[in-house]
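Here the complex is missing a single protein chain, while all its other protein chains stay put.
Chain lettering (A and B) follows the sequence in which the chains are written, and residue indices restart at 1 in each chain.
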Amino acid sequence: MIASVLFWISALVAVVAGALVFKVDSMARATYALALSFIAVGVAVLTMRQDFVGIIVILMMVMEMAIMAVFMISYMGMNPALMPMDMTHAKRPAAAIATIVFVGLGAAVLLIPWPVIDPQPVEGLTEQLGEAMMGSKMLVMLTVSPVLFATIVASVVLASPRGRYDRYGDRLRGPAHDPEPGGLGR
Amino acid sequence: MTLQLVLLVAVALFSIGLYGAISQQVVVMVMMGIELMVNAVILAAAALWWFLTPVVDIQVLLMVVIAAMTVEMAVGFGVATLIHRARRSDMTDDATELQQ
Partner (left out) sequence: MAEYLPLIVAALIPLAVPVLALAAAGLDAALTARARGTSVAVGAARPLREITRLLRQQRRTVLGADRLLWRIGGVGLIVASFLAVIVVPFGDTVAADLPIGVVWFNTIDVALWALWWMLGWGANGAYALIGGYRFLAQALAYELPLMFALTAPAVAAGSLNVGEVADAQSGLWFVVSMPIAALVYLVSVAAFSAWGPFSPAAGRDLAGGVLGELSGIDRLLVKAGRWCLLVAGSAFAVPMFFGGGAGPLLPEPVWVVIKTVLVLLVLVFAGRAIPAVPPQRLAEIGWVVLVPLTLLQLLITSIVSATGTGGM
């Protein structure tokens, strides 16, 4: 009963906050509306007794949105909070496509005869997940970790304007010429 | 709280995200639309685990979804930084080379 009420509150918050992301005219508020949507979904997952996934969604997404807000603000180059403006295109086709998708998927959800079982919380689910990731589903872990590592390298390569020649000069010697020295004096 | 209702909530989130991803001009806002869609996927997968089949595979799938989301964000920010440095803006309409 309590879980049900909690779920509906969080579902409502998730959808409303999700809609607000594209409604508010402040970048900071848009980002944190998305964070709120993720927190609500995390709580909804918790009401379905998946502790680890629910908490991890909240952890990851709050962190991600804190970073995203910084990018939002630095790249917009202006403050829409002071200067309301419209940064959208193709609004009507977008709305049409979104509505069609909603109706289509919604109809599928309602029409499919789901083989529903009586939900029961699973004891020690987090441990099972860990065992699976490090045991029978090891391949997933083996794939995800190099992908994540490649992502770090790729994003730094894409984003960094300066390579080692910019830092150390043509002969790669001597102290680095950095606009801001790092903490280790390298 | 039945499976169908939970999935409907997920579909609503997905549609909102899709609308945002298509209609927004700013790269970071487009990413936020995509994130909202992934958010819906998380909710749907968690609901399927709870109402259909409590096997650990779906939990592993959820981990992959979360990892995919971080990859999307990291590469997205890398690209946004690159576009911003080259064009002094981060609008999708300015980055249409691949369209031609």
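To be clear about the criterion, a contact is a pair of C-beta atoms (placed from the backbone, for glycine too) under 8 Å apart; a residue touches a chain by one contact, two chains touch by 3 or more.
Just so you know, these numbers come straight off a predicted model, no measurement behind them.
> Which displayed chains does the hidden chain touch?
Output: missing chain touches A.
> For the full complex, which residue in A:Val21, A:Ala35 or A:Met48 touches the chain that was left out?
From the options A:Val21, A:Ala35 or A:Met48, the contact with the absent chain belongs to A:Ala35.
> Which one touches the absent chain: A:Val5, A:Met63, A:Ala90 or A:Met138?
A:Met63
> Considering the whole complex, not just the chains shown, which residues of subunit A touch the missing one?
26, 28-29, 32, 35, 51-52, 55-56, 58-59, 62-63, 65-67, 69-70, 81-82, 126, 180-184, 186
Here, only the chains that are shown with their structure count from here on.
> How about subunit B: which of its residues touch subunit A in the complex?
1-4, 6-9, 11-20, 22-29, 31-33, 35-36, 39, 42-43, 46-47, 49-54, 56-57, 59-60, 62-64, 66-67, 69-71, 73-75, 77-82, 84-85, 88-91, 93
> Could you please specify the touching residues of subunit A with respect to subunit B in the complex?
Touching subunit B from subunit A are residues 3-4, 7-8, 11, 14-15, 18-19, 21-22, 30-31, 34, 37-38, 41, 44-45, 47-50, 52-54, 56-57, 60-61, 64, 67-68, 71-72, 75-77, 87-91, 93-95, 97-99, 101-102, 105-106, 109-110, 114-117, 119-120, 122, 125, 128-129, 131-133, 137, 140, 144, 147-148, 151-152, 154-159, 161.
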